[in-house]
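Handing you this structure, nothing more for now.
With one protein chain held back, the other chains of the complex are shown just where they sit.
A, B and C label the chains in the order they appear, each numbered from 1.
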Amino acid sequence: MYSEKVMDHFRNPRNQGKLEDADGVGTAGNPICGDVMRFYIKVRNGKIIKTGWETFGCAAAIATSSALSEMITGKSLEEARKVTREAIAEYLGGLPPIKKHCTSLALEALKKAIKNYEEAGK
Amino acid sequence: MYSEKVMDHFRNPRNQGKLEDADGVGTAGNPICGDVMRFYIKVRNGKIIKTGWETFGCAAAIATSSALSEMITGKSLEEARKVTREAIAEYLGGLPPIKKHCTSLALEALKKAIKNYEEAGK
Amino acid sequence: MIYLDHAATTPVRKEVLEAVTEAFEIFGNPSSLHAAGTKAREAVEESRETLARALRCSPEEVVFTSGGTEANNLALKGLPERGHVLVSSIEHPSVLEPAGSLEKLGFEVERIPVDRFGLVDPERVAEMIRKDTVLVSVMHANNEIGTVQPVREIGKVCRDSGVLLHVDAVQTFGKIEVDPKRMNADLVSVSSHKIYGPKGVGALFVREGVKLKPLLSGGGQERGLRSGTENVQGIVGFAKAAELAVAEMETESRRLERLRDRLISGLSEIPDSFLNGHPKKRLPNNAHFCFRFIEGESAVLMLSEEGIMVSTASACSSRKLEPSHVLRAIGLRREEAHGSVRYTLGLGNTKEQVEKAIEATERVVEKLREISPFKGKW
Partner (left out) sequence: MIYLDHAATTPVRKEVLEAVTEAFEIFGNPSSLHAAGTKAREAVEESRETLARALRCSPEEVVFTSGGTEANNLALKGLPERGHVLVSSIEHPSVLEPAGSLEKLGFEVERIPVDRFGLVDPERVAEMIRKDTVLVSVMHANNEIGTVQPVREIGKVCRDSGVLLHVDAVQTFGKIEVDPKRMNADLVSVSSHKIYGPKGVGALFVREGVKLKPLLSGGGQERGLRSGTENVQGIVGFAKAAELAVAEMETESRRLERLRDRLISGLSEIPDSFLNGHPKKRLPNNAHFCFRFIEGESAVLMLSEEGIMVSTASACSSRKLEPSHVLRAIGLRREEAHGSVRYTLGLGNTKEQVEKAIEATERVVEKLREISPFKGKW
């Protein structure tokens, strides 16, 4: 069902955990639907220097969170915002069709975290 | 499908063949329906002393002809007339339900042969 | 590997494999008249007798099918006359979906509710039966939460009202007594691959005198109720499996109960967890838990990584996103329903395996809770 990359991220999640000193936090999803993702970002000079996340959900949701965190760490906010659903799926070596929604959820959580950071900065 | 007795009569039909010097002959059935039986009887003093038959039909039809010929040889016409469908089936150790009609056919041919004999004697 | 997913399917046992391998030699078509055909016919009819003994019915009441799903479909879609149909709200999809098809054909279908343990109340069934009710379908035991229904009482209600009762006994056959006559059931579905038999074969008990329309028509096999060349080797294997399961039922079920009870008590110690289904009226081999704040699929996969094979809900709905209709029917909150894990024991399982499964579950639940944004509350 899952690619080896998905299973790898599921087994060994990268950047997993809460960032106590996060600059921005964003949550997406609803436990009622079975998936909730929370992204934490630490930003310096417009760059995401550290990422953290917490996820309630299936293996795909966990792997997607892990993958996205890896994809954006070290990237500018601009670049991070440009990550697409397809890019995450590709990064993971593909996702089963019924699991594609996980990528939207992850991007939504990330965007909320960025927004949260930007609004706090104002 | 068939009992051992049916198969035995099918393999080794008793009294099979035309009786050239028959006193009575009777035919029942129709090739269109897949079964035709012809009975030949030789009668002395009201007794069937010899029987012959020819049958076009399935194994059950052949076995039924053979069994009936055995059952009636040496019997009086009276007794022969009293043979029932059930008696033949029993004699054969049972017949599959869809083959029961063979016993009617055999009895019909026999009765026609007896009638043929009786009418010829008049 | 510790296999704890016997409700999904079971490995074929040695004796059955031997019977199947032997049956592969009997290769004739049971409908052929020649000696090879006769041999195949005999193998099928002997198997029918064996299965009939296991179900305490007559061989003429056994219709072989391709499995539990076909048996359930035949029981429902085979109804010859339109009317009102009652199905419990926790039936297997292979009953619920055909019930949906009946609605499209002009039947009226209502769902019988269950209590928080998943139990159907026979009195409720009596109340719901109408003059035009033609069938009640209640499963013997639920494949997810393991709750065993009071089928005899439900059967009595149906009999008293002259309504047919269909019982999906796929999960109970070989584990607890399945006696259609004592149940007052008219139609009973069973499946081979749940009792260490080959996949792709099952049967429907059709009580003498009950009229059904065939679902698969053609050559007229199974007395016209199920056409198609008989799956000879599958049927032989199924009969063997049924014979063994019923013979060993009492001792094996007692053994499984002990393992199950240890599993339940072990898993109950995990904080924020609870057992689903009835604490007593449950399958001897089923333990079904919700672990709050984690999602079942990831738990299943992580347990699989540890060599422990379990399921979320039923196997066939594993790939869906909706939480189980069974868990919803017993009143679970959706977020809790997502966190369910089913353990179903079987022949090969030992006490040591159960202990390992408990430990592994503790670890996995803890790990997933660390990852989860919910800690101790939603």
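One rule holds in what follows: contacts are C-beta pairs under 8 Å (C-beta built on N, C-alpha and C of every residue); 3 or more make two chains touch, one makes a residue touch a chain.
This one's a predicted model, so the numbers in the text were calculated from it and none came from an experiment.
Screening C:50, C:72 or C:88 against the full complex identifies C:72 as the residue touching the chain left out.
For the options C:50, C:312, C:340 or C:353, the residue in contact with the chain missing from this view is C:312. Looking at subunit A, the residues touching the absent chain are 1. One chain of the complex is left out; on subunit C, the residues touching it are 1, 3, 5, 8-12, 17, 20-21, 24, 27-29, 31-37, 66-70, 72-73, 92-95, 97-98, 100-101, 191, 193, 198-201, 215-221, 227-234, 297, 300-301, 303-304, 308-312, 314-320.
Touching residues on subunit B toward the chain that is not drawn are 1-2, 7, 10-11, 13, 16-17, 27, 31-38, 54-59, 61-62, 96, 98.
The criterion applied here is as follows: only the chains that are shown with their structure count from here on.
The chain pair with more C-beta contacts between its two chains, of A-C and B-C, is A-C. Subunit A and subunit B have CA centres that are 90 Å apart.
Centroids built from CA atoms put subunit C at 40 Å from subunit A.
Centre-to-centre separation of subunit B and subunit C, using mean CA positions: 55 Å. Residue positions of subunit B touching 2 or more other chains: none.
Shared interface positions of subunit C, i.e. residues touching 2 or more other chains, are not present.
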